[in-house]
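Missing here: one protein chain of the complex. Every other protein chain is in place.
Right, chain A next:
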Amino acid sequence: MEATPATKSPLTLVTHLTVLLLVALWTLPTAGLFISSLRDKDQLAVSGWWTALSSSSQSLQGRTGAAPDQKEENGVYVITGNLLGDTAGRVSAFGTTSREPEAYEAGAAADLGDGATLTVGEDGAYRLESPVPFESKRGQRVFVTAEQPPRFTLDNYREVLRSEGIGRSFVNSLTVAVPATIIPILIAAFAAYALAWMEFPGRALLIAAVVGLLVVPLQMSLIPLLRLYNGVAEVFGVPAKTYLGIWLAHTGFGMPLAIYLLRNYMAGLPREVLESARVDGASDFEIFTKIILPLSFPALASFAIFQFLWVWNDLLVAIVFLGAQDESLVLTGRLVNLLGSRGGNWEILTASAFITIVVPLLVFFTLQRYLVRGLLAGSVKGG
């Protein structure tokens, strides 16, 4: 920190630049996704998101008016109109065949034969002239290359919420995440209190078991629990894949971290507070509910955030215990399906992906303090 003046300035500059590079690498991918999700889908398909603010060149097709639209001006028959319609843009070139869509520059006159000419201006206005009356009922086909200003829109979001099932999945994700976050807390809190402040044989062994269970891979639980759920469903004649099932599953899987975090925190509370309460004749139950629980709020919040992020972002447990049918897909599952079925439609993928990550991001930025605290307390487990 206290570098000598000679080495300080270049080193500080390097530090600033390196951190800037790291931050760029760590934020630009998400930024790219977000920007892309707001772009017009035609522009998104032909240019990178980093060009979102510059105009993009697009090939359009149009038709001029036909015989009924013509007017006679000084013995010349004329059809006028605008090929761009209401959209803004600047025409750079046009052509009348698909083989040469950029045959003429804007403002130049294209020879259509029999003395007829077509002129397309930069603003898309065209003028079709002929010495003889137009007879065709269909207009002349025109290809234009137009520079279009950047267009931003919420259409992509509207589309995925309406027709891609993202709205439905959002509700499903919420349905899974809220109870699966809240139910484990109370169960774990009582257990953590017992492990932190009550003396009984086997306590050390139980704590060791909890630490061990922290790292048991989820994969170990899947097949036995799937069989168990199917068995229970058969015996009682109920469906095997229910919300109750997944809530309980997340409760079980989150339990080791919950107990571990809360026990560590409760064990660190000052002994005097508890002793004085005991002397006053408070029972364990009263001490827990009136003193420990309120004091443990930061740890409870930490765990709640962890569990919420983990449940919301989970794919494996949701697929296995809730199923992959259309009506029960959570957001992560829906996104995997879209990656398969809509692989190239980036307007759908980017908007869907952003909807799935926006809730965790909000939680992250508003409650980061608790998240960091929880991480530091429970760094034995990592997600």
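Just so we're on the same page, contacts are C-beta pairs under 8 Å (C-beta built on N, C-alpha and C of every residue); 3 or more make two chains touch, one makes a residue touch a chain; residues count from 1.
In this section, contacts and distances are computed from a predicted model.
Student: Out of "Sulfur-oxidizing protein SoxZ", "Sugar ABC transporter permease", "ABC-type glutathione transport system ATPase component" or "Photosynthetic protein synthase I", what name does the UniProt record list for the absent chain?
Tutor: Spelling it out: the chain absent from the display is recorded in UniProt as "Sugar ABC transporter permease".
Student: Which candidate, A:Pro101, A:Gly121, A:Gly252 or A:Pro298, sits in contact with the chain we can't see?
Tutor: That would be A:Gly252, which touches the missing chain.
Student: Among A:Phe134, A:Trp312 or A:Tyr370, which residue is in touch with the absent chain?
Tutor: Residue touching the absent chain, from the options given: A:Trp312.
Student: With the missing chain put back, one of A:Thr12, A:Ser59, A:Ser163 or A:Ser341 would touch it. Which one?
Tutor: A:Thr12
Student: Write the list of chain A residues that the hidden chain touches.
Tutor: Residue positions of chain A that touch the missing chain: 1-3, 7, 11-12, 15-16, 18-19, 22-23, 25-30, 32-33, 36, 44-50, 171-172, 174-176, 178-179, 182-184, 186-188, 190-191, 193-195, 198-200, 203-204, 206-228, 243-244, 247-249, 251-253, 255-256, 259, 267, 283-285, 288, 309, 312-316, 320, 332, 335-336, 339, 346, 349-350, 352-353, 356-357, 360-361, 363-365, 368, 372, 375-376, 379-383.
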